[in-house]
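Note that one protein chain of the assembly has been removed; the remaining protein chains are unaltered in position.
Here is chain A:
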Amino acid sequence: MNSSQRESARQKDANSRRVLDEAARRRRARKALEALEQDNFHDDPHANLVLSKKIPKFEESLDGKQTRRRKSKNFEIFKQRFRKSFAQLLEEEQMNRPEPPNYVSAQVPPSKFPERHFCAVCGFICNYTCLSCGARYCSVKCLGTHQDTRCLKWTA
């Protein structure tokens, strides 16, 4: 028998496993952080609502309606001028106030203390790192859960 044809189950397993590189891991971490900034996870529950025109609208009175319309015209112009996303504001700020103190300079520097690691499954202090995706785990049991549920499947 030719030795080159012999297969080791362990090696085959190790080679077939997809390992995320550093960039992909960083991208995942950034996405997870962005998710933590979201106001809502789900979509607007009223988004697909079609209101029947027959429903009487009680709140609007005639004179109230008029003042509202007058105001809203000015407000529309105002809104147009000040409609800026956070990224736009930040960019503008860097043009206006390049010298500290500004938004960027006010951020605190990284901590002097070493990072702590917690099991991605149970949340306790842990010692091990998943080879494929870099998540932390504390025991074989948690590793099993991690591989079954999140490892390389997780789209945050």
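Note that a contact is a pair of C-beta atoms (placed from the backbone, for glycine too) under 8 Å apart; a residue touches a chain by one contact, two chains touch by 3 or more; residues count from 1.
Heads up, the rule we're going with is that contacts and distances are computed from a predicted model.
Think of the chain that is not pictured: of "DNA sliding clamp PCNA", "Ubiquitin-activating enzyme E1 1", "Actin-related protein 6" or "Aspartate--tRNA ligase, cytoplasmic", UniProt labels it "Actin-related protein 6".
Although one chain is not displayed, chain A still touches it through residues 29, 32-33, 35-42, 44-46, 49, 71, 74-75, 78-79, 81-86, 89-90, 92-93, 96-97, 100-103, 106-113, 115-116, 118, 121-125, 149-150.
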